[in-house]
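Got a structure here, written out as C-alpha cells. Questions coming.
What you see is the complex with one protein chain gone and the rest in place.
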Amino acid sequence: MVIMEKLLYTSKIKVRYYETDKMGVVHHSNYIRYFEVARTEAMAAIGCAYRDIENSGILMPVISVNCEYRFPAYYADELTVKTFLQRITGARMVFAYQVFNAEGKLLATGNTVLAFIHSDSRRPVRMPAAIRDILINL
Amino acid sequence: MVIMEKLLYTSKIKVRYYETDKMGVVHHSNYIRYFEVARTEAMAAIGCAYRDIENSGILMPVISVNCEYRFPAYYADELTVKTFLQRITGARMVFAYQVFNAEGKLLATGNTVLAFIHSDSRRPVRMPAAIRDILINL
Amino acid sequence: MVIMEKLLYTSKIKVRYYETDKMGVVHHSNYIRYFEVARTEAMAAIGCAYRDIENSGILMPVISVNCEYRFPAYYADELTVKTFLQRITGARMVFAYQVFNAEGKLLATGNTVLAFIHSDSRRPVRMPAAIRDILINL
Partner (left out) sequence: MVIMEKLLYTSKIKVRYYETDKMGVVHHSNYIRYFEVARTEAMAAIGCAYRDIENSGILMPVISVNCEYRFPAYYADELTVKTFLQRITGARMVFAYQVFNAEGKLLATGNTVLAFIHSDSRRPVRMPAAIRDILINL
C-alpha cells in the first residue's frame, strides 16, 4: 500500500447510522462499500462512468480487496476518501484508497483489483480501448 | 396486523454482528431483511421456491412494507420468525410476520405486499396458475 | 400518507451499487435506510442534529416504519428525498418521506414513528424541551 500512483478523485462520504455497529463505530465491512462509492465517483470524474461501462455490455467485477484499519470512524463523521489508480494491465485495474476523517487523520487504507468481463458471456475480456485511452492520458 | 390467516413457516434467524448499530441493538432496517429471509423459506416450504419463480420469468417486487417494533433484538439472538399468508388477490400476495426472541417475547410484527411482473417487460401480470393452485390448496 | 404537514428538508441521495439487487433495482429495504439518511439531514437542518441528541443521553428508536413502492430506482440515480414532520405528540415524532428520481417521478412514500428513550435506562421519556421548542416554532 505504499505506492499510490495517481490520485483520481477525492470523495466526501458522510457516515450513516446504519453503518455503525454495537461497538459504536463504522462496521469494517462498510469501508469496502465506501471504496466502491469512491471508485464510482473517481471513474465518473475521469470520464469512465461505471454505469456507461455496464450499459456498453462490460462488467467490472472486483476480484480482490484488502483493507487495513487504523482508527475507527463514527456516526455522522464526514469522511474524505482519496481514490488512486495504482496499476493497470491489459485486463486489470488496481485502485488504492485512503480514508481520512474531518481532522485529517488517516483511518484506513486499502485497494481493490477489478477485471473486465462480458455481461452476456461472463467471460474475461481485455480492457475496452475507450477506457485504456483515457487511463493512458491521465 | 390482527389477522394472521395461515402460518406458512417458522424460520430461525441468528442476529449477525453487522446487523447491530451503535444503539447496541439490531438496526430497524434489518427486520425488513429478516422478513425477506423468512418469506424465502416459507415459499420454498410450500413448494414455491422464489428462485424457481424468477427462473420461470416472473419477478415478485415488494410494493409495500410495514413494521412495528416493540422490543429490541441483540447480537447473537436466536430469533424465530413466523411467516403467514395473510391475503391473496389475482395479482397480489400479502405476507405477515411475527418476530420472537428466544424467550418467546414478540419483538416485532409486519407485513409485505408483493406483486407479479414479467422479468423482461417489467409489466404486471396475474399470479401464475402454478402458484395459485398451491396457495388455494394450502 | 395524504397529509405531509411541514417540509423540513430536501435531501439528495445517489444510489450506490451495493444497494441494488439481482432484480436490477434498488432493494426495497434500502428505502428505509434512505429515510434515515434524509431524517438525519432534516433534523440537522432544523437545529436538532441527531448526534447531539444521542450525546445528550437520549436515543430515538424507530418504533414503526412503512413504505409504499411505486417505481424502481436504479444504480447511480440521483434521488431527491423530501422529509416532512407529519405529527408530534409528547413522546413521539412522525416523519413522512417522498422519494423522487431525477425526472421528478415519485418512486416511493413512507413514514416512520420515533420515540424517545434514555440511553442508560432505555426507558421511555418525553420529548426533550429543547427539541419541542424548535419543533413548535418551525
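Which chain is which? They are A, B and C, in the order written, and residues in each are numbered from 1.
As a working rule, a contact is a pair of C-beta atoms (placed from the backbone, for glycine too) under 8 Å apart; a residue touches a chain by one contact, two chains touch by 3 or more.
In this text the structure is predicted, and so the values were computed from the model without any measurement.
*Asks:* Mind pulling the subunit A residues that touch the left-out chain?
*Replies:* Residues of subunit A in contact with the hidden chain: 22-23, 25, 28-30, 32-33, 36, 54, 59, 61-70, 72.
*Asks:* Over the whole complex, note the residues of subunit B touching the chain we left out.
*Replies:* 16-18, 33, 36-37, 40, 49-51, 54, 75-76
*Asks:* Given the full complex, what residues of subunit C touch the hidden partner chain?
*Replies:* Touch set of subunit C with respect to the missing chain: 17-18, 20-22, 24-25, 27, 29, 75.
The definition used in the following text is that only the chains that are shown with their structure count from here on.
*Asks:* Between subunit A and subunit C, how many degrees of rotation does a Cα superposition need? Round to steps of 5.
*Replies:* 180
*Asks:* Indicate whether more than half of the residue numbers at the subunit B-subunit C interface occur in both copies; give same if so and different if not.
*Replies:* Counting shared over all numbers used gives more than one half: same.
*Asks:* By raw count of C-beta pairs in contact, what's the busiest chain pair here?
*Replies:* B-C
*Asks:* Express in whole angstrom the distance between the two chain centres, defined as the mean CA positions of subunit A and subunit B.
*Replies:* 34
*Asks:* Between subunit A and subunit C, tell me the centre distance in angstrom, where each centre is the average of that chain's C-alpha atoms.
*Replies:* 28
*Asks:* Centroid from C-alpha atoms only, then distance subunit B to subunit C, rounded to Å. What do you get?
*Replies:* 23
*Asks:* Two or more other chains in contact with one residue: find those residues in subunit C.
*Replies:* If we look for residues of subunit C contacting two or more partner chains, we find 33, 36, 54.
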